[in-house]
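A single protein chain has been omitted from the complex, and every remaining protein chain is retained in its original position.
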Amino acid sequence: MDSESLTTLMQTVVNGLAVGAVYAALGMAVAVIYRGTRVVNFAQADIAMVLTFVFWFVMGRGLPWYAALASSLVAAVLVGLLIERLILRKLVGEPLFTVVMATIGLSTILQGLAGILWGHDTYRLPEIFSGSFKVSGVSLLKTHLFSIVVASAMLAVLAVFLSRSRTGLAMRATSSDQDTAQLMGIRINRISALIWIIASLISVGAGLALGYSQFLSLAMGGFILKIFPAIILGGLDSLGGVFIGGLAIGLCVSFAGTYMGGLFGGASSEMVSYLLTFLILMVKPYGLFGARQIERV
Amino acid sequence: MDIVPKRYLEEHQRDRRKMMHFRLQQVGMGVLLLVLLWMPQQANGYVLGLALQAMIAVVGAIGLNFVVGFSGQVSIGQAAYMAIGAYSTAVLMGKFGLPFLVALPLAGVITAGASALVGWPTLRLRGFYLAMATFAVHFVVIMVISRWDFVGAQTGVAVDRPSFASGDVSFYYLTFAIMALLVHMAFNIEHSFVGRAWGAIRDRDLAAAAAGISLARFKLWANVWSGFYVGIAGGLSAAFLSYITPENFPFFLTIQYLGMLLVGGLGTTLGGIFGALFITLVPEAVRFLPALFGAGDAISPTLLADGQMILFGVIIVGTLLYAPKGLFGLWEDIKLYFRTWPFSY
Partner (left out) sequence: MKGKMKLGLAALGITLGLAMQQTATAQTPGISSDNKVLIGVVGPLSGPVAYAGRAELESMNMYFDYVNKELGGVNGRQLKLVPEDDSYDPGKTVAAVRKLVTVDKVMAIAPIVGTAPILAVREYLNNQKVVAFNGKAADPFIGNWPYLFGLGTPYEIQAAVGLEFIANDLGAKKNGDSVYAVVPDDAFGNATLKGLEPAAKMQGIKLTVEKVPRNADQYGSVVTNIKRSGAKYVISGSPRASTAALMREAEAQGLDVTFMSPNGATTEAAIFDLAGKRYANHYYGAHSVSQWEDESDPLIKWARDRFRAAGKTEVLKEKNFFYVWGLIVAKTVVEGVKRAGPDITREKLADALRNMEKYDLGGGVAPVTYKGQSLLITGTTARISKGTLADGVVSLKPVTPQRSAQVTISLGK
C-alpha cells in the first residue's frame, strides 16, 4: 500500500474512533440505566443536551470553565434525581413498553423546555481547545481527542467503581437479583436513584464530547437514535461492550463514508450501520456481548 | 418479559361478544353516526381536514394495535409501513393506471407482505432488540424511497384522489366508509379466536404454545393484518395530501402512533380509536388556546410550538402515571359508574 493510501486509511481510522467515542460515551449512560433497571432511556441524549446548555450558559456569563463544569454536574445530579423520583419511581413494576414510552414523553418535554429556555438556534461551545494535532499526515481535531479521552476515562472510572467500591457492588447485586439484594439489606430505592444520577453525570461527559465535536443545539436530542446500532452491537447490559460497540460503529461509519461513497448513492455511511445492526440481530439477538436470555419462540 | 398491561383485557375479551348490549348504547351509537355523517355538510375546510386526518389515524392506530397491543410485539416501523402503503397507492395509480378503489386494497396487501417479510426473521427477537430491528426497517425503507427514481426519489409523487371523491366532502364520506368497514372488521377479529390467541401470546407465550397455539403463525398473522391496515392508512393519507415525499414519514410519526395506543389504551380496538382521535385533535386545539384566553397575539407562535411539544410529552407521561389504562380505561370506568349508579363511588 502506498503512503498516500496508508495515510487515508489511518485518517479514516482516526475519524472513526473520534465519532465512535461520542457514541460510546452516550451509550454508556444508556447502558448504566439498562443494567440497573432494564429501562431504555430514550431521553438520555436530551438530558445530555440540557446539561450541555447549562455549561454553555454559565460560560456565556463569563465564568471560568471549571465553574461551568461544576454547574453541569450539579444540574446532572438534580436532573437524575428528579426524573427518578417523579417519574420512574411511580412506574415501578409497570411493563417495559410503558416505561420506555414515558422516557419518550420525557424527551419531548425536555425538547420543548429547552426550546423555550435557550432558543432554537445552533451555538458553538466556547473555545477551550482549538486546533488540531498532525502526526505523519494524519490529523485529529483536539476536540475529537477530548471525546476519546473523556469516553475512555469514564469507562475506566465506572469499571473501577462497579467492581471495587461497596456501592458499586450493591448496584451490581441489585441488577442481578433485586429481591435477594433487598434481603441482604441493600436499599433498593437509593440504588435506583444512584443509577440515574450516575447516568446523568456520564451524560455531562457525553454532551460535552458531542457539543465540542459538533455544535450545541436542540438537534442534539436526536442523537439517541444514532447510538442504537452501537448499543445493539455491544449488547445493552455490558458497559465495556457498549464502549467497544460505539467505537466499532464509529469506525464502520467512517470506513463506509470513505470507501463506499458511491454505493448507495450517498448517505451510505449511516445506512451501513443499520444494516449491520439488523444482520447482527439475526445472528446474535442479544448483541455481541449481551447476556443471553433463554427464550424461544 | 411482558410488554403490555393485561389486567383489564382478560375480562374484556371474555364477555363482550356483542358490540352493544343496551338500548341506550344502540341509540347512542346511532346518534353518533348521524352526527358524523351530517357534519361535513356544515363544517369548514379546516375541520374537514382534521376529521380526515383523524380517521386516517384511526385506521393506522388499529393496525399498529394488532401487533403491539394485541399480540404484544414491539414495532417501531409504523412510519415505514405507512410510507410503503402511500407510495404503493401512488405508484399503482400513477404508473399502472389502476383506479383508487383497486389500488388502495392492493397497497394494503403489499404492505402486509412487507410486514410479514420483516416479521418472519425477527420472530426470535424480543423487547428492545425487536424494536431496534423494526427501527432498522424504518431507516432502510426511507432510504430506499429517497433514492429510487421510480417512485420519484426526493421529489416525490403526486397522488390523485378518485374522480368520484375528489372534493373534500365526498372524500370524507369515502374515507368514513372505508374506516367504518375496517373498524367493524377489527372488532370482529378482536373477539374471534385469532384475537384471543393473540392475547394469549401476549400474556404468556409459553403457556399459549403449550396450549397448542403456533406462536410463529399467529405472530406473523398479526404482522399481516397490521400491515394491511397501516398500508391502507398510508394510501388514504397519500390521497389526502395529494403529494407525498419521503419527508412526510419522519420517525416522529411512529412515536405519535405509539402515543395514540398508549393514551387510548393498548390492546383494544376502541382504545386505538380513542387514542387516534385524542392525539390528532388535542394538539391542534392548542392553536386556539391563546385566542380563548384573549391573549391573541401576545403569545408568540414559537412559544406555542414549544408548548405543543411539551403538551404532547406531558400527555404521554401523565397518562402513564395517572391513567395507565388510557382513555379506554376511563371509558370503562365511566360506563361502570353509570351502570352501577346509585351505588357507584
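For reference, chains read A and B in written order, and residue numbers begin at 1 within each chain.
The definition used in the following text is that contacts are C-beta pairs under 8 Å (C-beta built on N, C-alpha and C of every residue); 3 or more make two chains touch, one makes a residue touch a chain.
None of these values were measured; they are calculated from a predicted model.
The chain we do not see here touches A, B in the full complex. The residue touching the chain not shown here, chosen from B:A43, B:V140, B:A209 or B:V314, is B:A43. Contact with the chain that does not appear here is found for just one residue of B:V109, B:V140 or B:A305, B:A305. The chain that is not drawn here is touched, among residues A:M101, A:V204 or A:L218, by A:L218. Across the interface with the omitted chain, chain B contributes residues 39, 42-51, 53, 146, 153-156, 240-243, 245-248, 250, 252-253, 277-278, 281-282, 284-285, 287-288, 300-302, 304-306, 309, 322-323, 327, 330-331, 333-334, 337, 344-345. Interface residues of chain A facing the missing partner chain: 8, 11-12, 14-16, 18-19, 22, 115, 120-122, 124, 130, 132, 134, 139-141, 144, 213-215, 217-219, 222, 226, 250, 253-258, 261, 265-267, 269-270.
Assume only the chains that are shown with their structure count from here on.
Centroid to centroid, with C-alpha atoms defining each point, chain A and chain B lie 32 Å apart.
On chain A, the positions that touch chain B within their shared complex are 38, 40, 87, 90-91, 94-99, 101-102, 104-113, 115-116, 120, 225, 228-229, 232, 236, 264-265, 267, 270-271, 274-275, 277-278, 281-282, 285-287, 293, 295-297. Remark: chain B residues 1-5, 68, 74, 121-129, 132-133, 135-137, 139-140, 143, 147, 215-216, 219, 251, 255, 258-259, 262, 266, 302-303, 305-317, 320-321, 324 touch chain A in the complex.
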